[in-house]
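Shown next, in structure tokens, is the structure this report addresses.
Note that one protein chain is taken out, while the other chains of the complex remain in position.
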Amino acid sequence: MSYNVDKKGYYGEFGGAYIPEMLYPNVEELRKNYLQIMNDPSFVKEFDQLLKDYVGRPSPLYFAKRMSERYKTKIYLKREDLNHTGAHKVNNTIGQILMAQRLGKTRIIAETGAGQHGVATATVCALMGIECIVYMGEIDIARQAPNVARMKMLGAKVIPATSGSKTLKDATNEAIRDWINNPENTHYIIGSVVGPHPYPDMVARFQAVVSEEIQDQLNEKEGVTKPDFIVACVGGGSNAAGAFYHYLDDTEVGLIAVEAAGKGIHSGESAATSVLGKMGIIHGSKTLLMQTGDGQITEPYSISAGLDYPGVGPMHAHLYQSGRAEFISITDDEAMEAGLELCQLEGIIPAIETSHSLAIFKERKFSPDDIVVVNLSGRGDKDLDTYIKHFNL
Amino acid sequence: MSYNVDKKGYYGEFGGAYIPEMLYPNVEELRKNYLQIMNDPSFVKEFDQLLKDYVGRPSPLYFAKRMSERYKTKIYLKREDLNHTGAHKVNNTIGQILMAQRLGKTRIIAETGAGQHGVATATVCALMGIECIVYMGEIDIARQAPNVARMKMLGAKVIPATSGSKTLKDATNEAIRDWINNPENTHYIIGSVVGPHPYPDMVARFQAVVSEEIQDQLNEKEGVTKPDFIVACVGGGSNAAGAFYHYLDDTEVGLIAVEAAGKGIHSGESAATSVLGKMGIIHGSKTLLMQTGDGQITEPYSISAGLDYPGVGPMHAHLYQSGRAEFISITDDEAMEAGLELCQLEGIIPAIETSHSLAIFKERKFSPDDIVVVNLSGRGDKDLDTYIKHFNL
Amino acid sequence: MNRIKKTLDQDKKILSIYFTAGFPQLEDTVSVIKELELNGVDMIEIGLPFSDPLADGPTIQASSTQALVNGMTSSSLFEQLKDIREHVKIPLVIMGYFNPIFQFGVEAFCKKCQEIGIDGLIIPDLPVDVYHQKYQKIFESSGLYNILLITPQTSEERILYIDSVSKGFIYMVSSASTTGAKSGFGKIQTDYFQRISDMDLDNPQIVGFGISNEETFNMATQYNKGAIIGSAFIKVLENKGINGIGEFIKSIRPNN
Partner (left out) sequence: MNRIKKTLDQDKKILSIYFTAGFPQLEDTVSVIKELELNGVDMIEIGLPFSDPLADGPTIQASSTQALVNGMTSSSLFEQLKDIREHVKIPLVIMGYFNPIFQFGVEAFCKKCQEIGIDGLIIPDLPVDVYHQKYQKIFESSGLYNILLITPQTSEERILYIDSVSKGFIYMVSSASTTGAKSGFGKIQTDYFQRISDMDLDNPQIVGFGISNEETFNMATQYNKGAIIGSAFIKVLENKGINGIGEFIKSIRPNN
């Protein structure tokens, strides 16, 4: 059984391209070309070179000594926080801007939640000298102010999404609307493994550099190419997809996906899609989705803007449904505590998204010999205000 | 002629250890041991390992294509902004925390201007589980709020310096006072190539990893191990010292040090020490120093907190006096423009300190074949407010 | 015989109106439909509101949000419409995004439509191939037409495919846009209308998006079988309520 995408763009039952006809030419153009472009040696060379010289890859695999001592297991942190712009998101935007160039696009749009994807998109657009418009929920604009400032510095136009919950889902709607209105010259850089096929697969492939590096780095450090567990938080699921990618079909490696339980899974203020979601269609993809009995998409909640999404990518829906991955939900408070703990044990301020992953060590035991790789998806600079307020520092 | 330190701790006429007797045992202990400790293979191994796995070294040497096109020369950026904590400062704090451990110290103090060194110190203290106190000028606390927040998250105690200009110089005075009061258990992690011997040399050696990497990276990219020019901003001078280090005595490599001219060199609000300074003693070192005719140290000014220092390290005083390095002064406005330009041409938001270095391309011509390496000493996340206000974004 | 076919077989230009069910008030649905028929409209698209209507512009989006706040659901729509065929003769089409229909169950949804006397469905985010492979049988066994969209960017090959799968008419999106985005047609539109007209498809085309008044209605229907007005009509409901319908419809076809 494969847990990767099939030829039709599905992961088991999930995936596909449920898009209005207006988007068909765009998505189809991409679908027809993406694999060929990605496999083109000149593309590979340019992508790899930028990841190395511009993004700063490989990101280190860091043995977290003091955390390992505290939790009595071997904890490695995959340092995506050290990437240029501060999160894993840039792996994907580098890939997609090169893709957009090869497709002859001259205008880029993107949605963003935490702002990391927006910054990563604005960054690559500046790098290539291409116009950039970023849609961002009004609430997220307020709670991720530093990232809004960064996008402006980088020359991007940030447009607030004022409908619905005014967060990531609505920003995505607005971006899709923009795309519908600009079908010829515009490439939509989706920021996670969501959206219509081929986006989930394309984004996962760009992020797969994460697990590719883990293999080598673990081999260097531990003499094995696979860990016992990989842990990653799941908003849409791109950092998890990247960290899991090369281990998807190797069931000796435990995959742990961490979702945001907000104020409690059943509090009504949560984003724990695996528990609360049912199969449905969001943003062009059939996947697990938080919704009312009537099929209206629910407004999710998480203290972390990047996990505040009512769905998960179709890969993760399938990993959940098939039992291939273990899904754990972490509340706001648990995440914040774990974030502070990492600061004070390892001197690393994680993004609040990432803090959810770190919180699992209080929830779940590992044995002393287990090698547990946590994907440290991003740094917490964007979240300082939230941390400071939460802890009254 | 050597431009490096001599056995007595001097660079030409500059340097030495002009310290009160109260500090003598501390400084002497360090002086006696630092070289031996730094050369110890176990130290080297631990230092290198942390630089690689924790800091994320080597930092890339990135060919800035669009900038190179604009300025018609070959511009490479040494990406210290990609280091953990976002600047070159951490190279030194990693080294010094290992030094402090080997000296049996259990308490760390530091001064900070921009907050980068404070964050880098708080970080390594968290990493090692050692108490950390950071002195920071009251004005800098206000203008570098994100870094204050980061230090708090990392468990450091930030103490405001309220005397004098309430900036870096005064924070340094306070740190020295603390050290005088705690001579036995405390190591003072100075953040630049300033202070009494052996600090300038020790810090320069820890930062020398920068030019060491440049040699290899340039060789890989251009087939030569030396650039025509290296450009770095100078506050105290640590990032410049690191970038220059392996080229100090190779006069084929042009060294360009960039100082902050604030609102204009002769505006009375400046930090252009090479132009405005005279030989004097500050913070235990004989060096160039902005001062009144009466020998009172002048309150410097720069929009960038990290360059807002009335002296330069003794190495730089000597590089200036001997003519080995070219010194250029850049105003606030010129720096800010250059910072924004980098954002929009290369997708990199530089620290305002670094923006001073980038501004030289408007000041000084290079030929098309010149290889110019700019040390991109830090990222601009800490400076977003200042940029946004300056440009009314 | 499906009412859509019967209506389209007439030798006249079709005026079709889109509105959002449960808007402005929850209980307005039936009144709006009756008033539209009374004023000579030929066909009606009843919008089933959705939380995330990504092909719609601000006007229709806002009306959907309001309808949801009012309490509109698939079940209550069916409840409201259950006796509609006692009063209304013209074709009725439900237009809605796929997720609510998927949650209701596609088959159950179609059966409900059939019971009530709905003639067709427009599901903008249900692509033709998925429809073709998974749902066409269900639609056909319920006597429902599935109305598919084409746009100026749709390739000739794909138009032929859509035509082959379509029943009733093809919903011809006037320009690359969400609903309500642009108004007025230029040469690009008329060229497009002409091009499709020249393809001589099996299904007639009705134009939607960007039609707001007599001028755009006439321009669109010069090349095609009819036209659909959505956002402009929603604005009427918003501003004047049901009482504004008569005047608006008359303004579109003053000589009717």
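Lettered A, B and C in written order, each chain numbered from 1.
Following the convention adopted for this analysis, contacts are C-beta pairs under 8 Å (C-beta built on N, C-alpha and C of every residue); 3 or more make two chains touch, one makes a residue touch a chain.
Note that this is a predicted model, so its numbers are computed, not measured.
Trainee: Any idea which chains on screen the missing one touches?
Mentor: Computed over the complete complex, the missing chain touches B.
Trainee: Which is it among B:145, B:159, B:281 or B:393 that touches the chain not included here?
Mentor: Among B:145, B:159, B:281 or B:393, only B:281 touches the chain that is not shown.
Trainee: I'm checking contacts with the chain that's been left out. Which of B:169, B:187, B:246 or B:318 qualifies?
Mentor: Selected residue, touching the omitted chain: B:169.
Trainee: Going by the contact rule already stated, which one of B:223, B:293, B:323 or B:368 would touch the omitted chain in the full complex?
Mentor: B:293
Trainee: Take the complete complex as the reference. Which residues in chain B touch the chain that isn't displayed?
Mentor: Missing-chain contacts on chain B: residues 16-22, 24-25, 163-164, 169-170, 173, 176-177, 180-184, 278-284, 289, 291, 293-297.
The definition used in the following text is that only the chains that are shown with their structure count from here on.
Trainee: Determine the chain that sits nearest the middle of the structure, using the mean of its CA atoms as its centre.
Mentor: Ranked by how close its C-alpha centre lies to the overall one, first comes A.
Trainee: How many angstrom lie between the centres of chain B and chain C, each centre taken as the mean Cα position?
Mentor: Each chain's C-alpha centroid was found; their separation is 66 Å.
Trainee: Can you compute the centre-to-centre distance for chain A and chain C, using the mean CA position of each chain? Integer Å is fine.
Mentor: Computed from C-alpha means, the inter-chain centre distance equals 37 Å.
Trainee: What residues in chain C touch two or more of the other chains?
Mentor: Within chain C, no residue contacts more than one other chain.
Trainee: Return the residues of chain B touching two or more other chains; collapse runs of consecutive numbers into ranges.
Mentor: none
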